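Quick one: the structure is below, and I'll ask about it shortly.
Of the protein chains in this complex, one is absent; all others appear in place.
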Amino acid sequence: MASGSERILEVRDLVKHFPLTQGIVFKKQIGAIKAVDGVSFDLNRGETLGIVGESGCGKSTLAKVLMALERPTSGSVVINGRDIAKAKGGELKRMRRNIQMVMQDPYTSLNPRMTVGDIIGEPYEIHTDVAPKGDRRKRVQDLLEVVGLNPDHINRYPHQFSGGQRQRIGIARGLALQPEIIVCDEPVSALDVSIQAQVINLLERLQNEFNLAYIFIAHDLSVVRHISDRVGVMYLGKFVELGKDAEIYDRPAHPYTQALLSAVPVPDPEGREQRERIILQGDPPSPANPPSGCRFRTRCWKAQEICAEEEPLLQIRPGTTHESACHFAETHDVVHVS
Amino acid sequence: MSNPTPPVGPGLPETQTLIPDTTTAPGKEKESKQGKQGKPASLWTDAWYDLRRRPMFIISVIIILVLLVMSFWPSLFSSIDPYNARTCDLSTARQGPSPGHLFGRDNLGCDVYARTIYGARNSIVIGVFTTLVTTLIGGLLGIIAGFRGGMVDTISSRVTEIFFAIPSILGALLIAATFRGRYNSILLVIIALSVLGWPMVYRIMRAAVITAKNQDFVVAARALGAGAGRIMFRHLLPNSLAPVIVVATINLGTFIAAEAALSFLGVGVQSPDISWGLMIADARNRFLEAPLPLVFPAVFLSITVLAFIMMGDAVRDALDPKLR
Partner (left out) sequence: MKRTSTDVLPGEGALGDEPLLAVDNLHVEFHTRAGTVRAVNGVSYTVAPGETLAVLGESGSGKSVTAQAIMGILDMPPAVIPKGEIRFKGTDLLKLSEEARTQVRGQRIAMIFQDALSALNPVFTVGWQISEMFRVHRGMSKADAMKKAVELMDRVRIPAARQRVHDYPHQFSGGMRQRIMIAMSIALDPEVLIADEPTTALDVTVQAQIMELLAELQRESQMGLILITHDLGVVADVADKIAVMYAGRIVENAPVYDIYKAPAHPYTKGLLDSIPRVDQKGQDLYAIKGLPPNLLDLPTGCSFHPRCPYRQDNCVTDVPPLYEISGTRGSACHYWREVLDGERQ
């Protein structure tokens, strides 16, 4: 739960375009993939913002830009008053201590040639002033304990662990520098169903213990609802809807959110014949050439002329209590969760 | 969906409150089984398991070990020191095998067996050092080009292609002939072969680094703020080494063959140093009347080259199960 309302992350008008080029030596730009195209949000200390959307919507690129792994084309990512998107060298390195990440695939995110101790201890080798040398081994063992692994396993290699245990190692590495923000990019989607709950519980416990703020990116909508205080729905590089978890799930206002929620299979066969199902036609358009006006209009059943002409802004619309980007926003409970 | 209450059935006392530290238990439980279970072992352990079962690998390793011993302690194999001119006797030139001179004698009446044994050292020294130099140069450039990408990669790759386009034995011949006599002949052979030998390693390393670079653990290291040096040598290098080791082993064999070719053409190892290529060259004029002084060094050369190439092949197969 959000404790207080101290704002630690401010993202404003974030844009990331990947140029499409032709030629090898003399490159000519022939277009751009508009992966993230104007995203703004805030994050408070101890809060979780869930980000949902389908593949290609730009959520992973957003994570990379937040982590300063990619420079944004424009816009700012302000952490505790300083813009990480413009930071360089030593300042950037210092700022990284405040924002860390947990990655999706526990099999590729750990260097197979390093021991668990080296993997979790690497943050201290990079940021030498965080922990004195003699202290590091102890700290790594403490971290292993915190994430529920046996501290005696410090000299093992990643392949000696199961997927869920590897994900715990990745989480321990993310915690080492005591960040305030952790970006979780699909942290449980590669895990077996019976293991996912264990890792989600761990993430929640760590959040309470260390007052962490999470950006929680996932495509599993029920998991996002469980862990998030607020949720943003992304489509083709933009937020189409942003609000508290109950607002998004019980009173979605944007047609895309409604379609997305109705497409999620409900794990209960009762009444499945009567269930309302909005099946979208076709595939999302290419982010290299998004539709004019509203980007969702090509698949939207509500689309009118205005949708092609005027881009709907993300704002609170009449009859709704949270921000949505649709000219015809109207809340509609599609899931009927009792 | 219905609204299930937390299950409170008989026999279900503490299941709802699974606290994370209980997950330590299965970890420990697993440990006890670690010995028995065939967890996917690391690349090298797996490869080693595989290699021990390949006759081709075993044979080539034995041959190479014998050759190494031969080049470090040739006196173990031959009581005659061919570098001592007094062991030669012109009056016995081209004599066939006789007790004490198993392979017969050459044009100058020197013992062919002793010379063949002592010739191993120069071949091995040249092969090993050329491999080291080319692997270092090619590997370093490859890792930088692969990691940096962009302009650095474009330029270095074009330069490499130019070197690649020169037929290496011809280029080495040119270099060796130009500087002949000015340097120690063995050093010169190493230099001549190295100048044109590194592009292969460069290509392999660069390709491996580019693959490794996109792996998540490298992204994770960058997110931690790791510098270029750490990423290259701590993360990329250990994960790109396997194909380079394979190609280096195979190269070692081909460099030994190339040394023989250069020496045969008269621009390689020079007398009084001994080398198989040189021995073949010396014996070729009288091959018809006395074939043995040519045959023995040639057979040793072939076996040596083959052993290294066989070992490289075996290692490649073991490291890359897809090729099986």
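Just so it is clear, A and B label the chains in written order, and each chain counts residues from 1 on its own.
One rule holds in what follows: a contact is a pair of C-beta atoms (placed from the backbone, for glycine too) under 8 Å apart; a residue touches a chain by one contact, two chains touch by 3 or more.
Since the model is a prediction, treat every value here as computed from it, not as a measurement.
Only one of A:I200, A:L242 or A:A329 touches the absent chain when the whole complex is considered: A:I200.
Only one of A:V15, A:L69, A:V130 or A:L280 touches the absent chain when the whole complex is considered: A:L280. Per the touch definition above, the residue from A:P72, A:G121, A:G164 or A:P179 contacting the chain not shown is A:G164.
Although one chain is not drawn, its touching partners on chain A can still be listed: residues 1, 54-55, 162, 164-165, 192-198, 200-201, 204-205, 219, 221-223, 225-226, 245, 249, 259-260, 263-270, 272, 277, 279-283, 337.
To be clear about the criterion, only the chains that are shown with their structure count from here on.
Those residues of chain A lying in contact with chain B across their complex are 24-25, 67, 69, 92-93, 96-97, 100-101, 103-105, 108-114, 122-123, 125-127, 145, 147-150, 153, 157, 159-160, 162, 164-165, 170, 173, 177, 198, 201-202, 205, 266-268, 270, 337-338. Touching chain A in their complex are the following residues of chain B: 1-3, 18, 20-21, 23-24, 27-28, 30-31, 34, 39-43, 154, 215-217, 219-227, 230, 234-235, 238-239.
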